[in-house]
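To keep things clear, I will list the structure first and then write my remarks on it.
Every protein chain except one is present and positioned as in the full complex.
Right, chain A next:
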Amino acid sequence: MASSETTRTTHKGSLMKKSDMQKRLFVLIAVWPCFIGYLLFNLYPNIVSVYYSLIDWNGISEAKFVGLSNFVSMFQDVFVWRALYHNLILILTIPVLTVYISLILAYLLINKGYLEVKLYRILFFIPNILAVIVITLLWSFIYDGSYGILNGLLKIIGIDMKEYYWLGDRSTALWALLPPLIWSGVGLYVVIFMNAMKSIPPSLYEAAVLEGASHTTRLFKITIPLLSPIIRVGVLFISLGVFKGFEFMLILTNGGPSGSTDVIGLYMFSMAFGSTSHNYGYASAIGMFLFVILIAVKLITDRIGSKESLEY
């Protein structure tokens, strides 16, 4: 009897081992294609970029090692600093406004009990499923001086902008980029925040209502503090996107007028693949600099957000 139990235990142990091995094998099979893809198409190019930043190479010529020369040129390049200044303006506005608008919308949709919640959710999310080219073309026509809807609406309320091209003037072009950039990002965060809000126990709100808390108090004293980890991640993603992204500028303004909407990503792109420059080494040096900036943004975002995570 004892021997049969020992055999059963041994058999069970070997089955467990086998199952464990199979599990590991499955994980390996499932993960390694993606991991290889990550190594090949993500990590390797990034590591190679470090080498590229130290060479003078246009994709055709023999690569020539130039040491830190590309970095020296970059730090002396006024266009780099101008582009970063534009990025700074965008990073101070876009994450804050996107998160703020998303939070308000999500809160209203969750708490106001509108019948059309599902419809609104789809409507807000639509920009996220539209291609960038569609969004930019749409906004280029909104801002058009002759036929644009913006000038039309302003005229209805008595402000005649005549044939003012919002993207054609240095003083307004960068600011005119904010609405499309925010509009295209809000929907995603509305959905994220809505789902996060749903997970907050209703009892907290019920208690607050009994205490006489208004909507604003509930939003700022209960909802936002409890969502702070998600908000922090949201701000981080948007901030990184602001620094890396340049598609809107490329299509809407190509960095103009007179470089007033040039951002660091676009400048890097134009140095590598522009109509007049094909300097992979220099573009990679800018890319390395951007990499350092992105790490700094991550660290700053971590510091700004509250370290304490509230639980319920």
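One rule holds in what follows: contacts are C-beta pairs under 8 Å (C-beta built on N, C-alpha and C of every residue); 3 or more make two chains touch, one makes a residue touch a chain; residues count from 1.
Everything that follows uses one rule, which is that contacts and distances are computed from a predicted model.
Novice: According to UniProt, what is the chain that's been left out of this complex called? Choose from "Elongation factor 4", "Extracellular solute-binding protein", "Molybdopterin synthase catalytic subunit" or "Response regulator receiver protein, CheY like protein".
Specialist: Going by UniProt, the chain not displayed is called "Extracellular solute-binding protein".
Novice: One chain is left out of this view; which of A:I55, A:I135, A:L167 or A:V263 touches it in the full complex?
Specialist: Touches the omitted chain: A:L167.
Novice: Could you tell me which of A:S49, A:T93, A:N111 or A:N254 touches the chain that is not displayed?
Specialist: From the options A:S49, A:T93, A:N111 or A:N254, the contact with the absent chain belongs to A:N254.
Novice: Going by the touch rule given at the top, which residues of chain A touch the chain that is not shown?
Specialist: Counting only chain A, the missing chain is touched by 22, 26, 29-30, 33, 37, 56, 58-61, 64, 66, 70, 73-74, 77-79, 140, 143-146, 163-169, 173, 252-254, 256-259, 270-271, 273-279, 282.
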